[in-house]
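These notes concern the structure reproduced below.
A protein chain is absent from this complex, but the other protein chains hold their places.
Chain nomenclature is as follows: A and B, assigned in order of appearance, with residue numbering initiated at 1 for each chain independently.
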């Protein structure tokens, strides 16, 4: 080793400096002890949020159910809060009708897209089409609402001249378009994770691609596909702006998609934007309806999680 | 006898191949439908809105006449709201992610936090609006103000940010942590000097994508009282405010056709902002992807 290096070595000693810096580290030690607590508090925020949601619903709903009996709320079939009728069935019915229409649109289209992307499309095509399809999922719902009201409804009116401006059909249809990429993308992921060996075994027996898809890929990816559909349905149930803008504000217990309806979410928006005074029965009804909505989506999400957890165990 | 059987199989085979072809076309058409609607949507918005989009539109406040209405208050309001959302949600979200990835013991509490975050991500946005209404607007008496809206939206996107940050932290190679610990670094030194700097691109990308979701959200802000008629920019956290989606919703729900054009122009501005945000996210991802 050269001499200059050795002389430098004598000029200072790193370990000694580290030693002398030790005194300062008592502050460092304090930081070291405080940080985990601080970070835990951050993580606790999400728990507090959940508790806050439950607290909100319980507190305000209790206020509501002291004015309106819980039995009337869930069994009544008239929803006209401004004249004191609080039967939630029409709102639930409206939500389910929208969800049904959206599912009828999104599930077949989404599944077929997923099959096309996963089994038929070239790698290159898939890498282009999938992200473009996912753009649909990133479009703000207020834009979809605008699209439903100003384009889809007039388009449907061309075929159904009697169709009103506000109707469940175009609302539900556009909600379906919105959740389509969710079904397509998650199902495609599930199909993609089916091992190729399974496919090859079927091809080896002389199957066509379609037969491989129907008899091998779909059954193997079944739980992943179901989970994606359940998640998409949950999104449809909670969707607000599209139905507020396009499906109307007429609480209406009907299966007729051409009628104007009102969903739970749309009512919440209507009541929040209207002249609803704090502490009135209508104000509290927001929360009773919100809690019902929350329970619907929570159950859906738990089902989806349960299915996809089982699914993960399979491979 | 044999020949007949062979012919039969051959005929069936042909049938199977034809069905396969037909279905392939059907699947392709189904895929195309989604894409067609995307194109239709963009086309519709562009043709409706482009005529109203000009400098006045960008610099005008809302107005009772379509020709004078502008998106200025919404655009600035959205940006201000996003700044509040970003500050709060990134601080809490990254903190949560570090806790879960680096500190959390493997116990029921941790598992509960994880499942809770997963479930929060699936809660409809309007429910967060109701949460904000109870807590921020009334209990904390912020009223219908910028800070109430910002905190509500921050809670809404918090799960997305946590998950993105967790992934970014997890993707820092174990060798790098080992190198740091091997030098005698403490846990927090390793986190703050090695893990976080290496995770920044992933965290940024996730944050921008989460914010681009938040900037288009309408429903929760309606509930916590973002107003449509705003004629001054908010001057404090406790000022009234509006955002682009609220303006768009307001214009869309007016009956006169001109307002649809005004709304269309607003949508173009909103989509351009979204496009910008996503481009930045993709750019960051591509720039740093090969590093790790």
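Basically, a residue touches a chain if its C-beta (ideal position, glycine included) is under 8 Å from a C-beta of that chain, and two chains touch if they have at least 3 such contacts.
As a convention for this text, contacts and distances are computed from a predicted model.
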Record-based protein name (UniProt) of the chain missing from this complex, from "Copper chaperone PCu(A)C", "Peptidoglycan D,D-transpeptidase MrdA", "Glutathione-dependent formaldehyde dehydrogenase" or "Phosphate import ATP-binding protein PstB 3"
"Phosphate import ATP-binding protein PstB 3"
From the list B:179, B:229 or B:256, pick the residue that touches the absent chain.
B:179
Interface residues of chain B toward the undisplayed chain are 106, 173, 175-186, 189, 193-194, 197-198, 291-292
Under the stated touch rule, tell me which residues of chain A contact the chain that is not displayed.
1-2, 5, 8-9, 11-15, 17-18, 21, 24-25
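As a convention for this text, only the chains that are shown with their structure count from here on.
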Expressed in whole Å, how far the mean CA point of chain A lies from that of chain B is 12
In the complex, chain B residues that touch chain A
16-17, 19-20, 23-24, 26-28, 30-31, 33-35, 37-38, 40-41, 44-45, 48, 91-96, 98-100, 103-104, 112-113, 115-120, 122-131, 133-135, 138, 155, 158-159, 162, 186-188, 212-213, 215-219, 222-223, 225, 245, 248-249, 252-253, 260, 263-264, 267, 270-271, 274, 278
Residues of chain A that touch chain B when the two form their complex:
28, 31-32, 35-36, 38-47, 49-50, 52-53, 55-57, 59-60, 108-109, 112-113, 115-117, 120-121, 129, 132-133, 135-136, 138-147, 149-151, 177, 180-181, 184, 208-211, 231, 234, 237-241, 244-245, 265, 268-269, 272-273, 278, 286-287, 290, 293-294, 297-298, 300-302, 304-305
